[in-house]
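Quick one: this structure, given as structure tokens, is what I'll be asking you about.
Shown here: the complex without one of its protein chains, the others still in place.
The first chain written gets the first letter, and so on, giving A, B and C; residue counts start at 1 in each chain.
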Amino acid sequence: MNAGKSTQILQVRHNYHERHQATLLLKPATDDRDGQDFIRARVGLEAKVDALVFPDTDMRDLVRDREAAGTLKPDCILVDEAQFLTPDQIGQLCELADVRGIPVLCFGLRADFRGQLFPGSASLMALADTIEEIKTICWCGKKATMNARLVNGRITFEGPQVLIGGNDTYISLCRKHWREGQTAPPA
Amino acid sequence: MNAGKSTQILQVRHNYHERHQATLLLKPATDDRDGQDFIRARVGLEAKVDALVFPDTDMRDLVRDREAAGTLKPDCILVDEAQFLTPDQIGQLCELADVRGIPVLCFGLRADFRGQLFPGSASLMALADTIEEIKTICWCGKKATMNARLVNGRITFEGPQVLIGGNDTYISLCRKHWREGQTAPPA
Amino acid sequence: MNAGKSTQILQVRHNYHERHQATLLLKPATDDRDGQDFIRARVGLEAKVDALVFPDTDMRDLVRDREAAGTLKPDCILVDEAQFLTPDQIGQLCELADVRGIPVLCFGLRADFRGQLFPGSASLMALADTIEEIKTICWCGKKATMNARLVNGRITFEGPQVLIGGNDTYISLCRKHWREGQTAPPA
Partner (left out) sequence: MNAGKSTQILQVRHNYHERHQATLLLKPATDDRDGQDFIRARVGLEAKVDALVFPDTDMRDLVRDREAAGTLKPDCILVDEAQFLTPDQIGQLCELADVRGIPVLCFGLRADFRGQLFPGSASLMALADTIEEIKTICWCGKKATMNARLVNGRITFEGPQVLIGGNDTYISLCRKHWREGQTAPPA
């Protein structure tokens, strides 16, 4: 959370556009935090996605249908919140990369607030050519690798993986402070 | 497979020993390819493990019991074939790192021959501070990221995750050639 | 050039500020492309630097003087265009990191249009704890690792390392196309 994933996906898109190359910007529909079809970075950037991905979307059809409608083959596919893709969709993205030669960059969280991979992340971790980390920091100064869920200001390790419309917030912590439930420096 | 994981774990151990620091070299007992208690690298190196890890081993007890018996706290814990650890054991290793301050380096495969994470790898991918790749190459020259299972010389995508005493072998391929089942250059 | 360095430095600053931590944002005065004291990212972000760094600035004094004037010790020092720092200044930043425990992140180019390290980059490449790459792409789709200088639309390999007020522009290319002077796909 808040490490700058959305900033980075919008920067990559900008890099392609500066070279007059086409991108296909995607986002799973299950995430509605930002409005259904916008990617917004808190640092102050936003862009409208080219398409929302639903659980039954076939990623290959998504590209093919756009080509049939006259859109050029994208020079790059960019997916935000990729942890919410299904394993099948990750497999389809691999096919687009391997067979059609389209670079695919997926941005997302690896693990949920309990420290367990999201289904989309598990497939990505198994199949990705390259795994890169976007870094942020814990309050202690160390690298924050975990995302804690806070309910009424306290860390919880229980509850559903995705919680929509709840009274929860998230905070980035190093693993030690996530495990210990320490969300701020001792007073 | 064959990328040099065992070589690297033995090199790290050697680096610690050259500095007169103690290592704890571990391996899950489920893997008996090399003899139960040896780590052997095909390049021509080997070492006896300090302990085998069984599915019900508590990694914290393993360290505590050795300390109780007079062995120094290790300066580093090294685990080979870490994909075969249980998720609980990965959590215990995190605790040894975070609470007792012992660096833990786990070496292993990320995915099986079907392209699915091993249980131990899934936990490591979710919780590790740092994920690093040991590279090897496909016959085509690209980075090999997948391990294909060959039965009678042909790639299979079916069967149990771990196959002991079978007629199978493994080969490292890039994802494209793994998917296509092409194990060698076209004749 | 144009890979997103400025975006990333502003994102890191934002991450610290979201945690109510203080940053010290610096830039060598030799670079006046953006206005002397602003960092501007083409994607649409900007920030005023906290101080400009001149060739005779002592980085330790810069921190000390601010502390003497009542500013808190920064939680992080961020330097843009760090290729223009002097080797002495890189050494002083190492001291701030090692002795005073302040994380220092330097963003910059590694090599000039001729493929030679900048003096600041050479020191950073020799002394940095961690070297990370911010990626962008060549027109051919490969990773662009070189920055070519164009004069009247043609690549040049001659001239001073820094050219101020000239008729030149820069383009990111992979090493092969930089060497061959091919700045766009064959017509």
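Criterion: a residue touches a chain if its C-beta (ideal position, glycine included) is under 8 Å from a C-beta of that chain, and two chains touch if they have at least 3 such contacts.
Note that this is a predicted model, so its numbers are computed, not measured.
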Could you list, sorted by label, every displayed chain in contact with the chain left out?
B, C
Among C:S6, C:T23 or C:T145, exactly one should touch the missing chain; which is it?
C:T145
Which of C:H17, C:K48, C:R154 or C:K176 contacts the chain that the document leaves out
C:K176
In the whole complex, what residues of chain B lie against the chain that is missing from view?
2-4, 7-8, 10-12, 14-16, 18-19, 21, 42-45, 75, 103, 136-137, 139, 141
Residue numbers in chain C that touch the chain omitted from display
94-95, 98-99, 110-111, 115-117, 121-122, 125-129, 131, 133, 143, 145, 175-176, 179
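As a convention for this text, only the chains that are shown with their structure count from here on.
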How is the touch graph of the chains shaped: line, ring, star, complete or other?
line
Centroid-based (C-alpha) most distant chain relative to chain C
B
By Cα centroids, which chain is closest to the centre of the whole protein?
A
Interface composition of copies chain A and chain B: same or different, split at half
same
Quick check: how many Å separate the C-alpha centres of chain B and chain C?
39
Residues of chain A that touch two or more other chains: which are they?
none
